[in-house]
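What you see is the complex with one protein chain gone and the rest in place.
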Amino acid sequence: MEKKEKIIIGLAVVAAIVAGVLHYAGANPVATFATTAAALALLAMIVGDATEQLGSRLGPGATGILQSGLGNLPELFVAIFALRAGLANVVQAALVGSILGNSLLVFGLALFLGGLKNGTQRFKSEPPRMIVTLMMLAVSALIIPTLASLLHTPAAPHINDLDIVVAVILLVMLAASTYFSIKGDSSVAPQKEEFGQAEWPLSLTIIILAVAGVGAAFVSDWFVDALQPAMATLGISEAFAGLVIVAIAGNAIENLVGIQLAWRNQADYAISVILNSSLQVALGLFPVLLLLSFVLGGSVLTFVLSPLLVVALALATLVSAVVVFDGESIWPEGLALVGLYSIIAAAFWWG
Amino acid sequence: MEKKEKIIIGLAVVAAIVAGVLHYAGANPVATFATTAAALALLAMIVGDATEQLGSRLGPGATGILQSGLGNLPELFVAIFALRAGLANVVQAALVGSILGNSLLVFGLALFLGGLKNGTQRFKSEPPRMIVTLMMLAVSALIIPTLASLLHTPAAPHINDLDIVVAVILLVMLAASTYFSIKGDSSVAPQKEEFGQAEWPLSLTIIILAVAGVGAAFVSDWFVDALQPAMATLGISEAFAGLVIVAIAGNAIENLVGIQLAWRNQADYAISVILNSSLQVALGLFPVLLLLSFVLGGSVLTFVLSPLLVVALALATLVSAVVVFDGESIWPEGLALVGLYSIIAAAFWWG
Partner (left out) sequence: MEKKEKIIIGLAVVAAIVAGVLHYAGANPVATFATTAAALALLAMIVGDATEQLGSRLGPGATGILQSGLGNLPELFVAIFALRAGLANVVQAALVGSILGNSLLVFGLALFLGGLKNGTQRFKSEPPRMIVTLMMLAVSALIIPTLASLLHTPAAPHINDLDIVVAVILLVMLAASTYFSIKGDSSVAPQKEEFGQAEWPLSLTIIILAVAGVGAAFVSDWFVDALQPAMATLGISEAFAGLVIVAIAGNAIENLVGIQLAWRNQADYAISVILNSSLQVALGLFPVLLLLSFVLGGSVLTFVLSPLLVVALALATLVSAVVVFDGESIWPEGLALVGLYSIIAAAFWWG
């Protein structure tokens, strides 16, 4: 294990303990919220590293599947606790916010900063095109139930059934695209570059993964508990909290990695990491949570979004598709993505 | 005439006779519906073959015009009888369903199966791009009257006039694009590959065309008669019947050809056939029927669709445009198209 990794684990342990103390002491909710958010980000990082370690023993195919399954573990816990607390709206907003944050803010910053430093960035456009096509499917899949419900079509009273059909179709697409990127035509599938890394012993890896997972579950619970009082204290609307605050907090580390890669002129890998992250939420996390919400016994999650959220998603997908499609990017395009994100966030500022 | 062609003609004669017997005997409407659908599909195939034969004598230019005119003959008859029976909603749904079925289901299956068998499929992207651009025009042309009517703009009371303006513009575009693909820059216009084919004598061709046309007219009448009782017996909603059942039944053979071509790795030709089929409906059949409906004396057809249908069309056009645009396709993209079709169909399942 490298020194950097040890430091992260140490920090995560400290942050988690402090978060627990603040939670049980009933401290200022803003402080609890900030600490739990930091602890979650560090735990997410550890889960990510451990997953990669496990993957390196099992071959690239298994890594892809593991990352799909475990990579969103902390977000999954947060969402489950929030659903059980009856906060389906916040979960919905956070899921959409996670997609918007990745596809517009993080992607935009990566292209903006990468472009400023490295000039026009060129990249293999096939892998992002597949991601973008699947994103368009996923967003379409959200538009249909939303409209069916909004327009009171005959499907509106059966919206739960329609949601389940859509969720299953999205998960089939996730399985198919994961299979394809593992087994498929290697000229098209995104290739991960190798970074030299000290190997962890297998037993240690599994222990770390288990402890970090259990830790993430506890911290998620405290995070959700602190969320509403913290937002009330800060005077932030529920929609803005989910869409912007939770979404950015939940993906902070992952996002920094993408931007860093673009800065280092590894545009191919940066774009794959960032857009795949959106896709995992749209094709994986959202439908899984929707199906889970029917058995968890809290509030039921639905694909029926507020129309403004759906339109924001559609615009984000279209604009990022256009940016990706030509296989090269310039910094004003990145700035345009960030600008669109700011306008969308502004529209949800008032509560 | 080849043996295969003789068999098809034989089957069509038998199916048409059985359909007539069932119709006049007042048999089970589901059986009548299925038989008339099969007879129509076989007659459509014969009209298609005869048109091609006629075309091969008249040169490629005339073939294009003939195919535009005669290729949709059976669908035209079905639609005219349905309009006279007051089923404007079913006709509308079937026209949209025909476009969705081609652009999503058939195109998706072609890319999915073709991609599974042949790996990444590459194709000349100029001809499909022209089709896709024209499809976007056609769909835009449907969006404008629908919105004008939905939003009660000052144009709403004049919607019939607006419809006629739109229909004329679409037909001008059809004429222009047909002219272009015949006379235009041959590096851009879609090229049809030659298949060795036994020639039919001219007199026989014309007789077959005439008999098949008259037959299609009769069978269409019986098909429309059986439609509503059959759907009622099966418990299928009118919208779903038009959008899915009539649309698939009406294009079954044509669709199989497209999928077969992709399977044989003739991606260029497959894509042209499939997407052109959508375009013929949007730029040709729909506006022609709309104009005809004003003189036929049944119910009047309009471009004002249900908002969910318009959005479904817009999504289908956008997603297929993105898939086509880069000149290559992989099987998960095909699967995504099929997935989107399934979600749209599901949204119309409840009546």
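Letters A and B mark the chains in the order given here, with residues in each chain numbered from 1 onward.
Rule of thumb we're sticking to: a residue touches a chain if its C-beta (ideal position, glycine included) is under 8 Å from a C-beta of that chain, and two chains touch if they have at least 3 such contacts.
Not measured: the values here are computed from a predicted model.
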Checklist line | Residue of A:2, A:161 or A:326 touching the missing chain in the full complex | finding: A:326
Next item on the list: Would you mind spotting which of B:177, B:255 or B:272 touches the chain that isn't drawn?
Entry: B:177
Margin query: Considering the complete complex, identify which of B:155, B:217 or B:236 is in touch with the unshown chain.
Written below: B:155
Note to self: Need a quick check: the contact residues on chain A for the chain that isn't drawn.
What the structure shows: 119-120, 237, 239, 306-308, 311-312, 315, 318-319, 322-323, 325-326, 328, 330-333, 335-337, 339-340, 342-344, 346-351
Notebook entry, point to check: In terms of residues, what is the contact footprint of the unshown chain on chain B?
Noted result: 125-126, 129-130, 132-134, 136-137, 140-141, 143-145, 147-148, 151, 153-155, 157-158, 162, 165-166, 169-170, 172-173, 176-177, 180, 184-185, 187-188, 318, 321, 325
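The rule is simple: only the chains that are shown with their structure count from here on.
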Note to self: As a quick test, compute the distance in whole Å between the mean CA positions of chain A and chain B.
What the structure shows: 41
